[in-house]
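Remarks on the structure that follows.
After this line comes subunit A, so read on.
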Amino acid sequence: MMSTTELAAPGALPAHGPVSAGRALDRWRVPLTVAVLCVLPFVLPSQALAVNVLIYGLFTVGFNLLFGYTGLLSFGHAAFFGAGAYLTGMSIVHFGFGWLGAMLTGVVGASLLSAVIGALAIRTRGIYFCMVTLALAQLVYYLALQASGWTGGENGLRGFTVARAELIGGFSVNLLDPLQKYYFLMVFAALALWFVSRVLNSPFGAAIEAVRENETRARACGFDVERTKLLSFILSGALCGLAGTLSALHLSIVPLDALSVHTSSIVVMMTMLGGAGSFFGPFVGALVFLLIEDVASLWTSHWQLIVGIVFILFVLFMPKGIWGSLIALARREGRAPR
Partner candidate 1 sequence: MDLELILMQLFSGLALGAILVMVALGLTIVFGMLGIVNFAHGALFMVGAYAGLWVAAQTGSFWWALLVAPIAIGVLGMAIERFLIRPLYGRSPDDPLLLTFGLGYVLVESVRITFGTDGIPFSAPEALQGVVDLGVGYFPLYRLFVVGVVALVLLLLWVALEKTRFGLIVRAGARDPLIMKVLGVDVGRLWLLVFGLGVGLTALGGVLAAPMRNVSPEMGTLVLAEAFVVTVIGGMGSLLGAVVAGLLVGIAVSMTALFAPEMATIVMFALMALILLVRPQGLFGRPGAGA
Partner candidate 2 sequence: MAMLEVEKLNAWYGPSHVVHDLSFAVEEGEIVALVGRNGAGKTSTLRAIMGLMPRAEGRVAFDGTSLLPLGAHARFRLGLGYVPEDRRIVPGLTVRENLELGLVAAGRTDVGAAIDEIARSFPRLKERLNQQGTTMSGGEQQMLAIARAIISRPKMVLLDEPSEGIMPVLVEEMGTLFRTLRDQGTTLLLVEQNVEWALKLAGRAIIIDQGEKVYESSAAALLADKDIQDRYCAV
């Protein structure tokens, strides 16, 4: 008898979100995020902070595609962020590329690198995967350190300020103006978000969910688990590469630190703070992390201690992160009347 009433309204059978508000939020997730990003420079204490939220938020979105949605925890995503940044800078310094060519080089290069690292890393599983990604990213770090003629070695890559981005039709953006630069970078972040949202809604998005939920079963159903993981790894690497590219354009230098374990760590922490596997989580996490850093560094140079402690507390008491816990709460309340 239950079944007839439920059959009558197949539209009212959402997958995870019994709350209709949640579904609306899902449908409008890209415009909503972009709208928030638009006002960010005016609500945050500094524009520098806003630009960092933008860049690290995108970095985290890319990482979250692999960790949150595909279930693979990488500790080496600095390699792709750094590769994007370095290749952008290097193609300007050494080859005199324009901004668009440099960005393309950065993103394509990061994707290729993630294809190589991904192909090696997905041969392993679980804890092994974390270790291998970390080690391979260290390899990239030391390569950059050694190839100082190309990368500037320990001093980082300098001397590629892009002052003006020429657009078609004679328009140009003054990248020396912080606000213009912010919106210029935001356009790419918005495009990337739209792309991620699309991927998540696509059949491939269902495939990575299946792999995350139950690899064995996914394989028995006919999914090529290895190829699905690799593709997800490459998409994730490409997005992180784009974030690196934006960071290079923003800072006009690439510090060697962009490739370090520390950078890989930051993105893991941001994802955990915001909530892995949710669309808004990464930006929430990036914002919270950078705010903690911003505030804590005002009164101590050892703000990393505070970040570490906060992170430990999250793992212990709020493993779903801020946004993830909010979703869980809303879902529980939404389900109660049923």
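Here is the rule we go by: a residue touches a chain if its C-beta (ideal position, glycine included) is under 8 Å from a C-beta of that chain, and two chains touch if they have at least 3 such contacts; residues count from 1.
Candidates were picked such that all candidates are chains of the complex that A comes from, given by their letters.
Every value quoted in this text rests on a predicted model; they were computed, and no experiment measured them.
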Mark the candidate that touches any copy of subunit A in this complex, from 1 or 2. 1
Subunit A residues within the candidate 1 interface of the complex: 73, 75, 120-121, 123-128, 130-132, 134-136, 138-139, 142-143, 145-146, 261, 265, 268-269, 272, 302, 304-305, 307-309, 311-312, 315-316, 319
